[in-house]
Structures are given as C-alpha cells and as structure tokens.
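Structure below; questions to follow.
A protein chain is absent from this complex, but the other protein chains hold their places.
To keep things simple, chains are lettered A and B as they appear, and every chain counts its residues starting from 1.
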Amino acid sequence: MSDDHHGSAAAIAAHVRHVEALLEERGLVDPTELDRALVAFLARSSPAGGARVVARAWSDNAFRERLLDDANAALPEMGMSMGGGLQEQRLNVVANTDTAHNVVVCTLCSCYPIALLGPSPTWYKSEAYRSRVVRDPRGVLLEFGFEPDPDVEITVWDASAESRYMVLPRRPTGTDGLDEKHLAELVTRNGLLGVAAV
Amino acid sequence: MSRINDVGGMQGFPPIEHELDEPPFHADWEAHVFALNRALLGQGVYNLDEFRDAIERMPPEEYLASSYYEKWFHAVTTLLVEKGICSATEIHGG
Partner (left out) sequence: MAELFAAGDDVRTTRVDPSHHCRLPRYARGAVGTVLELQGSYRLADDSARGIPAEPEPVYTVRFQAQELFGSGNHVVTVDIWESHLAPAKGTSDER
C-alpha cells in the first residue's frame, strides 16, 4: 500500500495531485477553496503573532496576568485567537522566571499552537527532539546553543492531550525604552518554544 | 502505548537539525497535504484522533524513514480507503 512512499519528491507530488483530483471528482474538495483557506491561515497564523503577544505581556502587567490566567480569553484583545477553522484548543502560556525555565514538546506526534503560530518547525516534529527533550532538556538546549543557569529549574511540558503550550520568555535586560513593536522584534519562535532565552 | 511514535525518552536518534528561517512548507505538495487534511477533518470525514492513529499504525521502519508530511499523506490515504471514500486501487492507481 505504501510502495511509492519514499520515491522522489516528484513521485509524491504526483501522488498528492492524483488524490486531490480523485476527491475533487467526488465533490469532497474544491482546489480553489483549499488554496484560499491555506493562504488565509498562513496570513493570520505565524510566529509574529506570538511575538506580539509576548511584547504586550512585557509592556502591560495586567495583560500578562490575564494571558497567564486564560490565554484563550486574552488573545482576542489583540485580534488573535486559537480558533479560526478547526476546533479551538486551550492555550496555556507558561512564563519563564529567573528560577524557572519552560520548554514545550509533543513527544507522541507534534501538537503545537498552530492556530496562533502557524506550522511548527521541522526540528520540533523530529524524533530526535521529541525523544530527547523530556529525558535531557539541558542537553537539548545546549544543542540550540542555550545554557540556563544550573539553579534554574526546567519544566518540559508534553502536549499529550487537547491543550497547547507556548512559553512567555523573560524580557531581556536593557529594553526599558522599547515600544511593543520593537520588543516584538526581539522574540524568536525558538524562544516561544523554550529552546532559546527569547 | 508502545507504538513507534511514542519516542519520549527513547535513545539513539541523531543530533537535531537546525534550519534557519525555514519556510512553513518545503514543497508545494506538503502545503497541499496540509490543506487537504484540514478540509477532510473540517468535513468530518475522519477526526484528529483517527488521523493520529493512522500515522501510529505505520510500520515502524516506514514511520522512521518518512518525513513529517509523508506521514500525514500516509494517514490521509489510509483513512480515505478505510472510510470507503476511495478504493485502494483508486488511491494508488495511475
């Protein structure tokens, strides 16, 4: 059933087109609508959205508290949500402090706050990351060039059910004068997953 | 549950590969698989748990050798046949 699975990219591309055509014949998919939905999804869901949320939390303590208490209720304040298509998932934002660092994983597959951040990076989905980070988070962080202080407790959140997780990195020092727009530029996707400081 | 996807704590995988500024999809067909799956889920052809289950039922050697969206495409085609939407011949035919 899967003989052509590891054929060339051209082979799998052809197979995907074949299946799409089959489903279009059955009236199950409309290729134009598929394209439209994909473009719309990518436009509203990207790491930049996560960065904006972090910048707001750094700038506004009351928002930060609301975000940590109930992210699903706080996101719409910024015109964002965990909805938009498939069923809305509960988002838990976990805050890094000077004594606590958080890392996110889905060991069983690759569950990720895709509605907010868009598609996950390849490394997040890899067996290498998923297998190692729960057993040796410091080793994995070192692979990313990041080394939290020894007295910082690391918590690895395995998104094994319906909730999704995102890290609220610590605000870097020396950024007091920055507005939200410039603060957001400091936030990386790796920081939102906990494999970087920010 | 001891299926091949359950890798938490498993040892022996290679170093993590880092790709700077990687795009959401590395090929057009990946984006199509992504969109196709969302459409089929949205229409209730199958649910997310069935989708994950279909990936997990891949033979271990195939699972490990498949890229992420190859796994997705495997699940989509498996479920289309199991749900009676398409026959196996149609799915894999010319």
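Criterion: a residue touches a chain if its C-beta (ideal position, glycine included) is under 8 Å from a C-beta of that chain, and two chains touch if they have at least 3 such contacts.
The shown structure was predicted, so the numbers you read here are calculated from the model rather than taken from an experiment.
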Message: For a quick check of understanding: of A:Met78, A:Ile154, A:Leu178 or A:Ala197, which residue touches the chain that isn't displayed?
response: A:Ile154
Query: Which residues does chain B use to touch the chain missing from this display?
result: 1-2, 6, 8-9, 47, 49-50, 52-53, 56
Residue numbers in chain A that touch the chain omitted from display: 90, 92, 107-108, 134-138, 153-163
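As a working rule, only the chains that are shown with their structure count from here on.
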Query: Counting in whole Å, what is the centre-to-centre distance of chain A and chain B, each centre being its mean C-alpha position?
result: 19
Statement: Counting only contacts in the complex, chain B reaches chain A at residues 5-11, 13-19, 22, 24-29, 31-36, 38-43, 45, 48, 52, 55, 58, 62, 64-66, 68, 70, 73-74, 76-78, 80, 85-86, 88, 90-94
Message: For a test of understanding, state which residues of chain A touch chain B in their complex under the given definition.
response: 1-6, 9, 12-13, 15-20, 22-23, 26, 28-29, 33-35, 37-38, 41-42, 85-86, 105, 107-110, 118-119, 121-123, 125-132, 134-135, 140, 143-144, 158
